[in-house]
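Apart from one protein chain that is not included, each protein chain of the complex appears where it belongs.
For chain A:
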Amino acid sequence: MWQAIQARETGRTPSNSFANRLKSRRISSLQLSNRKDFVSPHRGSVNSLQVDLTEGRYLLSGASDGSAAVFDTQRATDSEASSGLIAKHKCVFSVDKGHEHGHKFAVSSAVWYPIDTGLFVTGSFDHLIKVWDTNTAQAVVDFKMPGKVYRTAMSSLAMSHTLIAAGTEDVQVRLCDIASGAFSHTLSGHRDGVMSVEWSTSSEWVLYTGGCDGAIRFWDIRRAGCFRVLDQLVTQLGVRPPILKHTAVNSKVSAEKSSSGGKNRLKNQHGKHTGSQNMKGSSSTKASVEKSRQKRLHPGMLSTLDRATAHYGVVTGLKATNDGMYLLSAGSDSRIRLWDTQSGCNTLLNFETGRLQTSKAIQLATSDDPALVFVPCMKTVKAFGMWSGRTTLMFRGHYESVNTCCFNSTDQELYTSGADRQILVWSPGGSVEDEMVQNEEVTEDKDNWSD
């Protein structure tokens, strides 16, 4: 450790590789924290966690008893002397059913306003989305939805819009504008409720939604209709599809997005039914049936005819990687799939999940440097290597099923919450001087008799 620091001082290792190595060492040794604890005021299962995007300091949680609370993750609320070795973090404030503007039913999703921590947005099963002012703890704007709100999301990249994307039990996804207080977009295409919504991390205009019908759709909010529907049978072998030597004679290619010609041809070669764009310029007999259907529909609505599914069940969670190139989706068929966002293909990575929660939405978390995906699998949280699919870490600590995982990359801490009303902190174990230990051995109990 000290040799590494000395190497950095003398310039033998560049400073960012030193920082990355240290971070990945810390992440590999995550375990239940013996230094920090959140005192959760919630009296129902905690459904949503998010650390704020500007400072990485405040944790916002939403629970099934209609309450939302904010915690400070860096400063403990009790002084050191009274609480002993573990720093207790009580909530900075919380808004619950007793509050005059509070939600009446469960809060399913609580997210920070991405620009600063002055506002946060909560969505609840009482069909309302409320925007709160953090300093005064008052609800500023209310949006009434046609059904229970399952998930809300705001784009962290947005420079020109402040839209809240809301997935509800209604088939349409609505975008709410805070500035005007009205709905700006209604996105139709799903055939059942929408359980997960996620903005793209590479473009402020692209939204990914996953529905209860098992479909994942990509929407560009500047255009009508979705531009891609992910199909689990359209696959690519490997992280990037190979560029083919021969090209398929197909006029459908021109209608595709022009990211890379080779990728599109690979996709068209082995899937005759691969998305709505193909229906326009095709010349086979199949298209004559569809052309007659096409005449009756607006081109933006053509995607409703595409019934490709990404999962054989409900899509319960979506997470885009930070580089914007891949999308992870979790489904109630207990599978997690990794999709290439440019080509829309399933990369066929197999994550060894046992069983996943089927009825509730779950929140996945990713970390960049040892590229890991943290997935809540029933009562445990498992960390899978993103490119190998193997289980690297397993976190057992919750008494009931886990709903959300949130990874704080500034401190390398993982926050998880579940139906047991707790918010647990998993922090890098051991003291700073420890050398790197092998991943698998740290968190597992070595005694064979206690399982």
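By our rule, a contact is a pair of C-beta atoms (placed from the backbone, for glycine too) under 8 Å apart; a residue touches a chain by one contact, two chains touch by 3 or more; residues count from 1.
Please note the rule applied: contacts and distances are computed from a predicted model.
Per the UniProt record, the absent chain's protein name among "Serine/threonine-protein kinase 19", "Queuine tRNA-ribosyltransferase accessory subunit 2", "Autophagy-related protein 101" or "CCT-beta" is "Serine/threonine-protein kinase 19". One of A:S334, A:S367, A:Q412 or A:S427 touches the chain omitted from the figure, and that residue is A:S334.
The omitted chain makes contact with just one of the residues A:G147, A:G324 or A:G389: A:G389.
Residues of chain A that touch the chain left out of view are 214, 233, 235, 237-238, 270-273, 284-286, 289-290, 307, 309, 312, 333-335, 348-350, 352, 354-355, 377-380, 388-390, 448, 451.
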